[in-house]
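A single protein chain has been omitted; all remaining protein chains appear in their positions.
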Amino acid sequence: MKALVYLGPGKKALQDHAMPEIAAPTDAIVRITKTTICGTDLHILKGDVPTCEPGRILGHEGVGIIESVGSGVTAFKPGDRVLISCISSCGKCEYCRKQMYSHCTTGGWILGHKIDGTQAEFVRIPHADTSLYPIPEGADEEALVMLSDILPTGFECGVLNGKVAPGSTVAIVGAGPIGLASLLTAQFYAPAEIIMIDLDDNRLDVARRFGATATINSGDGKAAEAVMAMTGGRGVDAAIEAVGIPATFELCEKIIAPGGTVANVGVHGVKVDLHLENLWDRNITITTRLVDTVSTPMLLNVVKSKKLDAAQLITHRFALDDILDAYETFGHAADTHALKVIIAAVQPGGETVGPGQAARDLS
Amino acid sequence: MKALVYLGPGKKALQDHAMPEIAAPTDAIVRITKTTICGTDLHILKGDVPTCEPGRILGHEGVGIIESVGSGVTAFKPGDRVLISCISSCGKCEYCRKQMYSHCTTGGWILGHKIDGTQAEFVRIPHADTSLYPIPEGADEEALVMLSDILPTGFECGVLNGKVAPGSTVAIVGAGPIGLASLLTAQFYAPAEIIMIDLDDNRLDVARRFGATATINSGDGKAAEAVMAMTGGRGVDAAIEAVGIPATFELCEKIIAPGGTVANVGVHGVKVDLHLENLWDRNITITTRLVDTVSTPMLLNVVKSKKLDAAQLITHRFALDDILDAYETFGHAADTHALKVIIAAVQPGGETVGPGQAARDLS
Amino acid sequence: MKALVYLGPGKKALQDHAMPEIAAPTDAIVRITKTTICGTDLHILKGDVPTCEPGRILGHEGVGIIESVGSGVTAFKPGDRVLISCISSCGKCEYCRKQMYSHCTTGGWILGHKIDGTQAEFVRIPHADTSLYPIPEGADEEALVMLSDILPTGFECGVLNGKVAPGSTVAIVGAGPIGLASLLTAQFYAPAEIIMIDLDDNRLDVARRFGATATINSGDGKAAEAVMAMTGGRGVDAAIEAVGIPATFELCEKIIAPGGTVANVGVHGVKVDLHLENLWDRNITITTRLVDTVSTPMLLNVVKSKKLDAAQLITHRFALDDILDAYETFGHAADTHALKVIIAAVQPGGETVGPGQAARDLS
Partner (left out) sequence: MKALVYLGPGKKALQDHAMPEIAAPTDAIVRITKTTICGTDLHILKGDVPTCEPGRILGHEGVGIIESVGSGVTAFKPGDRVLISCISSCGKCEYCRKQMYSHCTTGGWILGHKIDGTQAEFVRIPHADTSLYPIPEGADEEALVMLSDILPTGFECGVLNGKVAPGSTVAIVGAGPIGLASLLTAQFYAPAEIIMIDLDDNRLDVARRFGATATINSGDGKAAEAVMAMTGGRGVDAAIEAVGIPATFELCEKIIAPGGTVANVGVHGVKVDLHLENLWDRNITITTRLVDTVSTPMLLNVVKSKKLDAAQLITHRFALDDILDAYETFGHAADTHALKVIIAAVQPGGETVGPGQAARDLS
């Protein structure tokens, strides 16, 4: 089968690769229909994720069709259409029993990281019963690809952890795909104000279209002052960090109101300065979280009931054969205005989608 | 001044009445601009509320202008435009310190009940600093009358107590003004389904317009079966009782899913049957609540940010001189299709609104 | 093997019975070392539980040693010492993923009810990985039998649902084993007062020894008045119903303070009167719950750290051969002062405990 393989820092290729096989009774093999690329995949390619070794098939998002299941799988059978969670969860360990699937002792984020991932024609999913979700009849499968990672991440790490509430004031720092996922899902809770902060005016335009009530281009280094002015000097109830660098985290420290919460979503590579000399008496909360995808069933309900249009995050579509182009487009988002790119691996009928065909058929 | 006075069961009159006076340093006198009638006022008139004695000016909702304040009032001064909470709260007692203002040991629901109320040209408000709210510049004052009682009641007793959550399934039994207030505010939490149940098709039409995803006319006695069919036999996560009779409460018992919550909003005059023989092992919660109006600041934010159009609950407008007509209209809602009626007591300029004038000027 | 078999209302026998066998890959067979009798077993014998059919081996509590496991069991192996939860949980279904194991779609309370139970030499445990718990080295196994049902039930249904908190006032109605389990575990939260109410002075003596700060014998029908006097007319913050009849539930309705919670633990056979005409405006919560045993790992920690002496609930010990005597003793608790009786099925060495032997060896 075809698969996008990481070959060490800066190197990747679309290669022929052996088919995955059932390795444990709780495994399933899924034929991928649609997958996508995540910012984390770019991090791996830069060499920032040493736990991901060369030879690994990348990708931790996607939808597909069950090809085969191990003897211990009871919830799925071949032919079932499924959503793949970016988090594998055994459902049995201490952490899974506390709904902290991200820290599953035999799972967590392993797909496209410690085991082969979804940017391929087929993928092996461990703990299938508790790591896959049935796709409701008539659902828009492309939209559901957004539920593998980006929407639960924006929602759980940003909105739930940030305790976004009706009437409250929220700032989201970073209007990339994850920040926009926080923006979309923050609106489940009817906050009065959502202030979106980024360096890219195009993304701020998208944010306004997606429901931001105000936007700030932080290029002038005065975003904190702007937020304080907008909030009457009070600051925001929730500050969602969706970038992952010290400057954006420290901006959140500056704009958080007494009693508020800084919810970190970004993946950080270095330490940040925590100004406890200012914050020790401000009654604030800071949270970190690797997504648990515990909200996936809820998000499926919300998408099914049309309260959330997940598809609006999709800007480009490619066939699996063109995945290198997809990486090119996604990796140059400032120029291409890419948010999420859909990669079509297998056609509904079962044949692999050929070069150029996806764009023609699906866009 | 003119005032609508309760004269014993079945009797009321628009009378001349002595002006209220500051009785404690924490009192304020408010000149009423707009008030309204509540279902509870009708209960008092039927003689159902023996704690309300003849001679009492009715009404516990309204907006107005501060006329004078006692020496202990620090948050308001004459001329300030204010929203009156239906709940008076001292801010000091055990219950107020726990945000349970409904049980304030020297307040709670006393307006138009144990002390004279708002259906008059002026009203005395005890504990003014903690029982009035400043009206934001440019706000629609008629809409804000809905924040005195009906919206916090629907929200706190129904939506908050019912733990309405994104993606969840909600049933609201009773599509009167309170049930509709629950319907409007339930949408702060993006539930996937809101099923509205009533006997009146007109109100169910209104409910659909206000955001209900399904409606059931319970006239055939088969509402429970209908809800179970709609939810795949599972029942609803939150059942909000907004009527106040045994039949509607027991309907909620029948449709609640395991793990769900029955949130009682209705005012009950007799006991109900609680079928613990069916419910003891269903992991359900039942709540009761007299509104605390603890959510008023939040609701003001939400109205200000245009996330909630409170004015759509208003169907009729009258001058204070025509308040008996207003009672007639509100009391025959099945025929008049009345939801909330606005009674204009004082014109913006300060003169009392004359007969017929309100309808002409304001509707 | 020997087993205590239900033979229809009023009838039971200690019989020879076929050994259980692995029926699904996730099953385990456990050799029972210690088991006990629950009030629910007496209900079954009275014919109150029609879902339990004649021929069923009773019992849903116990500890033992893994005899064999199915191919899908990964957490246990033959020889492991285990605690059996009274609730079987698949870990996969909608309810299990929400930690509501009591409503597991293929589990819940099935042991000694819908499938054969633990009052036998061996038992089959479905969903073994998520329904058994490893016994820590050096633990008192008799004490751990209290963790199969009674302690999680008293804790989850009574204490957690009742939101018992530091400094609060608690009443527990019913000083039987379950009420006493609530009493013991309520003390995890340092309430200021725990008032125990029962008809049996002996049990009230036990309650005082177990930490009750006050006791009331309700034989004179004036328990409500006594509680109100003790609480300055305010009532209690949490009222835990641990009997299961209308009179005791309605007592809880009378003594609950504004803002308080009535946590139902009792198994009810008939409806109760819910006096909403008094309670609609009291801001109270009523909860029901079939134990989820979600707190079992926590309780194991607490027992291990010596913060809870579970063994003090044990009053009598019998061999499996004498289980009919054990039923006799447990069924006449008013005379025998029995709380929980331990039934020893298998000796540490592996031989079945013979008649009379348990009492001699273990008491």
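In order of appearance the chains are A, B and C, and numbering begins at 1 in each one.
In this section, a contact is a pair of C-beta atoms (placed from the backbone, for glycine too) under 8 Å apart; a residue touches a chain by one contact, two chains touch by 3 or more.
Note that this is a predicted model, so its numbers are computed, not measured.
Summary of contacts with the chain left out: across A:76, A:95, A:155 or A:189, the touching residue is A:95.
Contact with the chain that does not appear here is found for just one residue of A:83, A:255 or A:284, A:284.
The chain not shown here is touched by just one of B:35, B:88, B:102 or B:130, and that residue is B:130. Residues 165-168, 187-190, 192-193, 213, 297-302, 304-305, 307-308 are the ones on subunit C that touch the missing chain.
Interface with the hidden chain, as seen from subunit B, comprises residues 25-26, 71-72, 74-75, 91-92, 94, 96-97, 99, 129-130, 294, 297. Not every partner is drawn; the one left out touches subunit A at residues 95, 98, 100, 102-103, 109, 244, 249, 258-259, 264, 266-277, 279-290, 292.
Operating definition for what follows: only the chains that are shown with their structure count from here on.
Computed centre separation for the pair subunit A/subunit B is 42 angstrom, with centres defined by C-alpha atoms.
Within subunit B, no positions touching two or more other chains are listed.
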